[in-house]
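Yeah, one chain of the complex is gone here, protein chain that is, but the others are all in their spots.
Read from first to last, the chains carry the letters A and B; within each, the first residue is number 1.
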Amino acid sequence: MAPILDIRNLYKNYGATEVLKDINIAIEPGDFLVLVGPSGCGKSTLLNCIAGLETISGGSLSIDGRDMTHVSPKDRDIAMVFQSYALYPTMSVAKNITFGMKVRGVDKATQARKLGEVAAQLQIEQLLNRKPGQLSGGQRQRVAMGRALVRDPKLFLFDEPLSNLDAKLRVEMRTEIKRLHQSLNASMVYVTHDQIEAMTLATKIVVMKAGIIQQIGTPAEIYNRPTNLFVADFMGSPAMNLIPARATREGAATRLEIARNSGPPLVLMDQTAPELPDQIILGLRPEDIAEAGFRSGSGVQEAECLVDMVEPAGADTFVVTSLGGKEVTARLHAETSARARQHLSLAFDISKASYFAPESGQRLN
Amino acid sequence: MPEWLEKQLPKLVLAPSFIAVLVFVYGFIAWTGWVSLTRSRLMPRYEIEGLVQYSKLFASPRWDTAMNNLVVFGLLFIIIAMVLGLLLAILLDQQIRTEGAIRTIYLYPMALSMIVTGTAWKWILNPGLGLEATVRGWGFEDFTFDWLVNPDMAIYTVVIAIIWQSSGFVMALFLAGLRSVDGEIIKAAQVDGIPTWRIYSAIVIPSMAPIFLSAFIVLAHLAIKSFDLVIALTGGGPGYATDLPATYMYAMAFSRGDLGQAAASAMVMMMVVFAVVVPYLYSELRAKND
Partner (left out) sequence: MTDLASSSPPRAGWNRRLLRWMLYAILGLFALYYLLPLFVMLTTSLKSLEEIRAGSLIALPRDVTFSPWATAWSSACTGIQCEGLRPYFWNSVLIAIPAVALSTMLGAMNGYVIAQWRFRGANLIFSLMLFGCFIPFQVVLLPMARLLGMMGLAGSIPGLIFVHVIYGIGFTTLFFRNYYVTIPADLVKAAKVDGAGFFRIFWSIFLPLSLPIIVVTVIWQFTQIWNDFLFGVSFSEAGTQPVTVALNNIVNSTTGVKEYNVDMAAAIIAALPTLIVYVVAGKYFVRGLTAGSVKG
């Protein structure tokens, strides 16, 4: 199938500053692409470039096989939902939703029919005569979605649409967007700085930093096999433990030696690791460090550690210890007997380990 | 509409105004500047002769009076209007029940034309039938208030009139400033047991520095441009006693037919305004663009 969105070698400069560098992305129809990264990474600029709201300085961009590089937003067959919702303040909800059709000269009957469909779909029928100022945050969000849905575009663009909602509503709307995506089977590009949103919504994630794509992949790929230290640190909460270690070859296996504040170093053996340099960073997710006896498998190895802190979080209890001069978090079950300033035997699942080069930050395995 | 036209539309819409400003503000300033360097009399001449008009200007006793008047008038006006405005603002800030009505009364002169203000005060201050006659009528036979016709004092009548007109405006500016001070800081000071007058003098007023600055700019600007008020109140008289640079310029341009002098005096006025306004605008714009 032809990609619905195809971005090739896209560059964007503001004067002498490069905001986006050599962006290459292609997504299939029905994909849910999430652009994620810290603020200032260029993800919103990229979305504006896709929408045609910003001109691009180099490269090309096509939507559904048509070159859109120099086409104005209104002719790109896209719809967009904004962070501030950008509802037209003097128009009623109904007028907000039909404004685009009115501008395009769609006849009144069609406008009314589509408005009815969308209003029913989003359950905002009772709000149609209100002004945006009279709506709650969640209702505005729905109206903004309605304005996009009614267009039935080739591509939906979302610019951090949930960041102005409170935590509870955000989770609700997240589910709703996901349901919408599944029922419409539409193609969507979604910008967020919230990595949980990215994980839950995306079929494909693009992680960006300083205008450069760090990694493109499915949520599972990004989570399990981060391509560099930045992605490893950015995706996942609590973040992946990144522990400096010394690697030496012992036959077919690799011996990992991790310094501790007191006592002998912690030694872990990896049977499947590739050839590693002497100094490495070992990446282990908190859930890959469990209480001894609760995890089994070929890579699991147990060791006594001094617990610095215990943080119960309801379903899980997080335990913080210190390894290689870094705070290391382990995700334990809720009923753990771990106590601060006491020793606890932890199980490290080394089969899940990621290895990174300390200088370049690149993944080694 | 073609694509390129749609893209250029914002610039096209702004262009006429921009060109108008370029020509009618900056072009005209340049023209005046040019003429001020020539020996133009009734008709403009364009041969540059250097600074003759300026040396003539600064040698002229009438211009000397006008500049002196500007300093006296400007300083008195600005200081009194600011003090009065601040005082009234603080008094009005004490939860006055009729604040709205009082504010309306204090501020209405600002809606009047300077010509109207001048006419009114000319009548009130005229010694024959105005204030002087009235007080004498009360039995104070020796009361004299003839500033309007006294060459040494006439400039102060202009000060009286302009303060009447614009002090309410200064009050409104300061009142808005007082109200914008962070309430939590004041609560903290009250909890610390600091007396009210100290809260004003040590916390509220210092935090209003930007408002003092803009009030100063507005008033200075008003003072330098003052023209109508003098014309209506004293006509520049008695003699030239209340001439200001603005009236001097007007007299040279339209009654004396001395374009060179008019242009030179206008340029000096503009430099005075710019010396006051440019640093302020510059900082404002810089703060805005950040």
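Points to keep in mind about this one:
The definition used in the following text is that a contact is a pair of C-beta atoms (placed from the backbone, for glycine too) under 8 Å apart; a residue touches a chain by one contact, two chains touch by 3 or more.
As the structure is a prediction and not an experimental result, all values here were calculated from the model.
Contacts of the undisplayed chain with visible chains (whole complex): A, B. Among the residues B:Leu57, B:Ile78, B:Leu178 or B:Ile205, only B:Leu178 touches the chain that is left out of the figure. When the whole complex is considered, the residue among B:Val52, B:Val72 or B:Leu112 that touches the unshown chain is B:Leu112. Seen across the whole complex, the unshown chain contacts chain A at 48, 51-53, 72-74, 78-80, 82-91, 99-100, 103-104, 147, 151, 159. Mapped onto chain B, the footprint of the missing chain covers residues 1, 6, 9-11, 13-14, 16-18, 20-22, 24-29, 31-32, 35, 44, 88, 91-96, 102, 104-117, 119-124, 129-131, 133-134, 137-138, 164, 168-169, 172-173, 176, 178-181, 183, 186-187, 190, 195-196, 199-200, 211, 214-215, 217-218, 221, 224-225, 227-228, 231-232, 235, 245-246, 249-250, 253-254, 259, 262-263, 265-267, 269-270, 273-274, 277-278, 281, 284-285, 289.
Keep this in mind: only the chains that are shown with their structure count from here on.
With centres set at the average Cα position, the gap from chain A to chain B is 59 Å.
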